[in-house]
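Working notes, structure below.
Here the complex is missing one protein chain, while the rest keep their positions.
Naming follows writing order (A, B and C), and every chain is counted from residue 1.
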Amino acid sequence: MTGPDLVAADTVERAAATAGQPQPYAELGLKQDEYEKILAILGRRPTAAELALYSVMWSEHCSYKSSKVHLRQFAEKAPPSGALLAGIGHNAGVVDIGQGYAVTFKIESHNHPSYVEPHQGAATGVGGIVRDILAMGARPIAVMDALRFGPAAAPDTARVLPGVVSGISFYGNCLGLPNIGGELDFDACYAGNPLVNALCVGVMQHGDLQVAEAHGPGNKVILFGSATGPDGVGGASVLASATFGDASAESAAKRPSVQVGDPFTEKLLIECCLELFAGGLVTGIQDLGAAGVACATTELAAAGTGGMAVRLDEVPLRDATLGPPEILMSESQERMMAVVEPGRVAEFLAVCAKWDVRAAVVGEVTGTGRLVMTWHGEPVVDIPAATAADGPVYTRPLARPAAQDELAASDPAALPRPAGGAGLRADLLALLASPGLADKSWVTDQYDRYVRGDTVLATPEDAGLIRVDEATGLGIALATDGNGRYCRLDPYLGTQLALGEAYRNVAATGARPLAVTNCLNFGSPEDPAVMWQFAEAVRGLADGCAVLGVPVTGGNVSFYNQTGTTPIHPTPVIGVLGVHDDVRRRPGIGFPAGAGPAALVLLGRTEPEFGGSAWAYVCHGHLGGRPPMPDLEAERRLAGLLAAAAAAGLLAAAHDLSEGGLAVALAESCLRGGVGCTVQLSGQLSGQLSGSLAGDPFTALFSESAGRCVVALQPGADEAFASLCAEYEVPAQNIGATGGGSLTVTDCFSVPLDELGAGHVRTLPELFG
Amino acid sequence: MTFPGSLDDRDAARAVTAAGAEPVVLWHGDRGLKGVDAVILPGGFSYGDYLRCGAIARFAPVMSDLVPAARAGLPVLGICNGFQILCEAHLLPGALTRNAGLRFINRDLPLRVENARTAWTRAYAGGERIVVPLKSGEGAYAADPGTLADLEASGAVVLRYAADNPNGSAAAIAGVCNADGNVVGLMPHPEHAVDPLTGPSADGLGFFTSVLTGVAA
Amino acid sequence: MPRMIVEVMLKQEIHDPQGEAIASACHRLGFGQVRGVRQGKRFEVELDGPADEAAVTAITQLARELLSNPVIEDFTLHADGT
Partner (left out) sequence: MPRMIVEVMLKQEIHDPQGEAIASACHRLGFGQVRGVRQGKRFEVELDGPADEAAVTAITQLARELLSNPVIEDFTLHADGT
């Protein structure tokens, strides 16, 4: 066997001498023209290590080559925002929330790994996004997870879902981060393509912001955290077989594509990094994510003075048989790379030692503009760093598919509606018991929502709410939303609906929405129909953010979510962050117990809008027509009203209306508070824009018109609230009052709370044990 | 007392402050107890809980000071992972094993205070019902039948799950104490029930005020 | 009572953070001769009938489908006492 030091490294010298030797670029996912570009950049063939590096850096995942031309709109159309301290292009965006605090948050996908190995895939997804937040200089304070699976009753869902949930639970709980919310939905389009999107949010003081830049020639480059192993380098096997001969090809064939999470090491890494930041020992820092050392070194170098010299043989290894390409591509978790002034290296290493974190000086910053890597003294990489960091950019063809018209023509207005009170009652119970709308405790009980002691609201509330400052009550609210059905019908409007819903969820706590993150889950960008969906979604989001006055601060794109030629529904997941001036004044969704009856007011306008609705899907298996029409100006006024009413202490409860409409929202508020309500659907509307809901209880109960919310008022708040509604021009309708032990719709139906909750609570435990 | 992987340490410190006492940070790698009047071992995942919960933490340097002090009467409260550490260190009988459902459980639960005479439960009435969150994956209390019988006979069961038994604990035991009642271990987290803003109730505060009455005396 | 033993270990090439944490605990406790630890699972499967060939076939299938995760783990099995 060849020893580690003898692994036949493909050196720059050898590459220059064998300039014409064919390379396995196609197997590594590079197109011929991309390979030719590399040849042109280098003036010779790339070494195996260089080929590995370019192939991962120019992958869709790292280079955003198909999405870049569209994502630009987020900056171009961004509304003016005084709150943005760091925007797109950083590991995560940073927002000023006042009182000297800054918040950073981002959502990222780990879809494919979670399908292959659900527990570890989801766990490492959480680990990865937490490191992104940490790299900004912030202390991570909470996580969220947005999940989509195939049909709830499918055998493969029984394999994937429990594993994903246990992975998120394992990693997040062990890190000590409260899980404050997320999403769970099911649809056949996600069978084989589950979506696992993880969000992390962190807090810091303004001055604590860190940068991912390697400046100052002579500064040291330190790799710290876990040792580097063969994790996730399955793809490197073709390189090994092409360049190293048979023995190592055999061992390479065994390289795992599965990464294993080590949350304990990550917890130590977090505390270690925060102590390093506090000590001023770091001039630049980058987390190691998908493309490991390749990505961290090129991005740090390209963003700084451009040059770096790295000794790959100094990288601490868990497996001594790894060679340069594998070290560059390894996706071993729980690693970070820092740039440190030479005089501070000893202090840096001492802090690492205190936290039992392995650290090694692996190189220096240079002023050459070139990224040079050696292996036992021999150069194996010598490239202009910027060429790897700035990948190719494609303007992919896009085309609105013809089937889009057929879909729109399939109007849910033609579906048979429930007859009378009994029919409405039955449909409500069916909706509440459907997997997508059922009680999520089976999942969320596995997540720690209390740790750190600052969780004010968590699942199943509209938004998570975390206290940031104990003295003043300053806090942040966060919600994520995405509706694949709406987006399938119209990706532009569907994305705006998702944005509007997340925005409204944040507003329902009394917080002011400030900024947006997003995870764009789509099929193959090489399919013009998917590319059209993507372009529409991005345009919808950018336009929507401009209207709402909240900038996109970052996000992530996940393409290739498809089975064969069938893509998933376009599923942008939108996260909105808001600031709460006093978390003690937050209404929850639960109707108040123990108090007298509270007046119920429905805010917003209700139109007969059933395209993509939960009712059409659950009760008829139907998807067609047009999604509800978002009105983001109205959404903005509603948010203003809610913040003002919460601040004035007028709200006893607030719950936004979304899937399942008013009926489902009322049921959720009843069940959460353990208190019933009686509503009349004939009350007069204060706004002048829309007629009364009388005469059409079906639409009143199940329509999914956007921009609506139901609130329960504090005793005696009616007048003050009515005048606020007038001031913010929000249509408001008194629909009844809380109280009693059932959900009663006058002249229609009544359901005791026990019955209301029975199916709702039973669904997921019956499916998943 | 903070071990690598302790998580609810700042919450325990906050609860101590809320009770009117001064929290002092003890670090696993240091020796000595800094003259404190009582020690709380907080929740979390010490050393990742990779072997068995609490198994590695019990060998931390500071434990060689804590164990004799606890045997000599120092009030010690172990919460969740802290409870597991106290069992591993043989300061409390029994052990905590995997939850019956094999899943981590975070739920607000009604509990009954069975023994209101320990250093940490004096503020409660015997039989009092409180609501406190549980959050653990290995919280099923286990001991051999003889030990269980002794616990019941001697009143060493401090806390019991009052409605459903969420995790398959023997005799629905949620907390136990040693013979002198100065060392108490609880699976539920009273430090997360000291303020209704951030917890289900303020019912947990009594654990932290209880110990002060002994100290002040 | 006839019993089969199924042993499930992480594949060699899969990272085992638990084993690593245990190994470093061993060192702290003074067991310097421990070079590495890998942690796996052991199942004792009690059978209603004899541990014959049919049982081995069934338990092999069980080990593959339920007791181990073939993506990251390997298993071996034997009758108890062998």
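By definition in this document, a residue touches a chain if its C-beta (ideal position, glycine included) is under 8 Å from a C-beta of that chain, and two chains touch if they have at least 3 such contacts.
Because the structure is a prediction, the values reported are computed rather than measured.
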Displayed chains contacted by the hidden chain, counting the whole assembly: B, C
Option touching the unshown chain, where B:Ala21, B:Leu41, B:Ala119 or B:Ala143 are the choices: B:Ala143
Full-complex contact with the absent chain, from B:Ala100, B:Ala116 or B:Val131: B:Ala100
Contact set of chain B toward the excluded chain (per top definition): 51-52, 55-56, 59, 87-88, 90, 93-95, 97-102, 140, 142-145, 168, 170
In chain C, positions touching the absent partner: 1, 7-9, 19, 22, 25-26, 29, 31-49, 55, 58-59, 61-62, 65-67
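To be clear about the criterion, only the chains that are shown with their structure count from here on.
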Distance from the mean Cα position of chain C to that of chain A, given in whole angstrom: 37
Gap in Å, rounded to a whole number, between the CA centres of chain C and chain B: 33
Contacts with 2+ other chains: residues of chain B: 47-48, 50
Where chain C touches two or more other chains at once, by residue number: 17, 21
